[in-house]
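Apart from one protein chain that is not included, each protein chain of the complex appears where it belongs.
Chain naming follows the written order as A and B, and within any one chain the residues start at number 1.
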Amino acid sequence: MSALDDAWARAERLPDAVLVAGYIVALWLVLAVVAAAVGGQQATNLAAGFVGSVTLLIGAYALLTLALNLQWGYTGLFNIGIAGFMAVGAYTTAILTAPVNPSTAGGVPGFGLPLWVGLPGGMVAAAVVGAVAALPALRLRADYLAIVTVALSEIIRLFVNWRGAAEVTYFGQTFGTGGATGIGFKSPRRVVADLVTGVGQPVVSAAQSVGVSAPNVVNIAYGLGLLVLVAASFWLLNRLVESPFGRVLKSIREDETVTQSLGKDTRLFKIKAFMIGCALMGLAGALFRGNAGYISPAQFRPTVTFYIFAALIIGGSGSNTGSILGAATFTALLFYLPARLGENLPTFGASSPGNIIDAVGPLGALNPGPLVAYVAGNVSTLRFVLIGVVLIYIVQHRPQGLLGYRNEPAASVDLSRPRADDGGETDE
Amino acid sequence: MSEPDTAEPMSATATDVPTTSDAVDAPLLEVDGLRKEFGGVTAVDGASFRVAPGSLTGLIGPNGAGKSTTFNCITGIHEPTGGTVRFDGQDVTGLAPYTLAKRGLVRTFQIARELSEMTVLENVMLAPPGQRGESATRAVLPGLREQVQEAEREVVDAAWETLDFFEIDHLAHENAGSLSGGQRKLLEMARVLSTDPEMVLLDEPLAGVNPTLEEKLLDRVDELRRDGLTFLLVEHDMDVIMRHCEHIIVMHQGQVLAEGDASTIQSDERVLEAYLGGDV
Partner (left out) sequence: MGIAKSVSEGRQLAVERPGVGVLAVVLLYLVADLLVKLSGTTVLAFGVPLIGGSLSTGSLLSMILDGLLVGLAVGLAGIGLSMTYSILDFANFAHGDTVTAGAFLGWVAASLTATIGADAALSERFLFDTGRQLGAASALLPILVGLVVAAIGTVAVVLLIDRLTYRPMRGADNISLLIASIGVALALRYLIAFVFGTQTSGVASSSVRFLILPGLAVTDNELALLFVSVSLMVGVHLLLQRTKLGKAMRAMADNEDLARVTGIPTGRVVRFTWILGGALAGVGGYLLVLESGTISFNFGWILLLLIFAAVIVGGIGSIYGAMAGGVLIGLVDSLALIWLPSGLTRAAAFAVLIVVLLLRPSGIFGGVSTA
């Protein structure tokens, strides 16, 4: 245990980017080991599948936790309408890029624009909706803002789900949300797949020679693409908050009245932070939920918002590094891995009974098999219980998150004393 | 002209104090008929007073006299129910705290409000006005960020100087939340003075500060006054008030009961009565 603590302490002193990258690689290795243990002859391809899925999840959640960290971790804006802002981004992207003449029957026509227009369009739309919501709501106390934002996100979801918004024609242009069925559009994954099968063909061939299927190569490539976006956002957000701007955000979180008393127009700062965060949420909504080029309202229920909160709290809100670590921990260890383990848990020959009574009943005859099989069959349900318990535990015992307390000053330059020549007193 | 009648006999006895008449001639801060009600309770009930530029004016009164509410109304934390506040010749009634701070009117809080999850240095570095890097684009964009960093280096230097002066430099990298009560008071002073103010409202800045430092703080206040700063001071330590303030305003039950110099106030029976019979 102490060796583990020691290793963790040493890891914490690494540069943050190295720490994050190392952590993600370590998670890949864990998944590869699990795949090797259960995969038999298919182990390599299974590992590639695991790694691909988890990388997509880590990338998407990291974008979302980074966005939430700017709003809540830095500025103290308790936004639990993330699902709604994801929906605005994803739907705008979808409507902008859906083909003008959809090939599938019942498909909703769109504007047929390329993704490089659609994705920024989605970000702008999410930011604008964020600003409209923020203008009146940002003066509310934190828990009221929370309720307003979650209500807004439900209104957005109900709206895109509404039959009346499914397909409309204005100024000769037909478009819409597709209602409850959803909408197909230019798949971001398709772009990556084209790259992989085109320029990346040698890589695909090499992967196939060790037993990894082409779709899994695309999966991994798409996940890595998201990680590149995460890295870019991390770099950008770190610059943003390690500055006088970030200093004001932090001080708003701590005490808005004091911040105002020191001459800062806090409303402007709050709106800016909120809009930037919402834009990033919109982008993540399109690339995560819409990765396969199809979205529907059911993907934007408020539950996803709470998973993002759980991820950020686990990592430690207020730290961009912690945000990514939290996203990785949550998605890989709490969300993805338990489900895979459950599929492969040994059940000692018992088949899973269909219900809890038939699982518990045989315990009377000292036969735990059915219960074990039932638990194994329901791990994907139980992992949410685990997530809930972890969340409670962290709030109670480790509110600073995985990394513990970290001193990450909001300044753009070195903060040590200008000249350490007086009195020989050094602070480090 | 709208001096409360209670002050009439006072100005007669205080003819030898020039600051009083200065205050009337060209006040920096002018509070006229200020009222503030919370629900049905009247906390400030028509208070009027003036503060002369460059002065150290004391604001005293028993608990519940309305001093803190008056501060809150002047600095935009509360919107007054009635009356006007003029600063530097302009009507500033009900303006937002940040607008007032930008104009040079700042305050400290009775219970020190440190930004607890920020370091002491960050607390002070927040204060300087007009920092280039407070623009999100400048903070991020290559080219512009370098300018931000250049400006920031000066902010860091100045912040260290301020911390040195207030003798909290050894705490620079500590979280402000871990400071003692007295240290928080110092931090708050350091922070508010870093905003480059014209006038500072100090709400019990000396509570919990050790005597040597207290003297040093008061010396610093005197020094800043010579540079042209104006101070309005709420303080419970009568000794400090009487020794350092050339003009003293006494509030009682939301109104100005008396004003004048130390000897005038000390010899005023109503002031004594207010304190003894006060609702402490």
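As a convention for this text, a contact is a pair of C-beta atoms (placed from the backbone, for glycine too) under 8 Å apart; a residue touches a chain by one contact, two chains touch by 3 or more.
In this text, all values refer to a predicted model and were calculated from it rather than measured experimentally.
Interchain touches from the omitted chain, evaluated on the whole complex, reach A. Listed residues A:142, A:232 or A:298: the one in touch with the omitted chain is A:142. In the complete complex, the hidden chain is touched by one of A:173, A:201 or A:355, namely A:355.
Across A:38, A:113, A:131 or A:151, the single residue that touches the chain missing here is A:151.
The chain not displayed touches chain A at residues 78, 136-137, 140, 142-144, 146-148, 150-152, 154-155, 158-159, 161-164, 306, 309-310, 313, 354-358, 361, 378, 381-382, 384-385, 387-392, 395-396, 399.
To be clear about the criterion, only the chains that are shown with their structure count from here on.
Each chain gets one centre point, the mean of its Cα atoms, and the points for chain A and chain B are 46 Å apart.
Of all residues in chain B, those touching chain A in their complex are 75-77, 96-98, 101-102, 106-107, 109, 113, 115-119, 121-123, 125-127, 129, 131-136, 139-140, 145, 148-149, 152-153, 155-157, 160, 169-170, 172-173, 175, 191-192, 195. Only residues 236, 239-240, 243-248, 250-251, 253-255, 257-266, 269, 272, 276, 318, 407, 409-415, 417-418, 425, 427 of chain A touch chain B when the two sit together in their complex.
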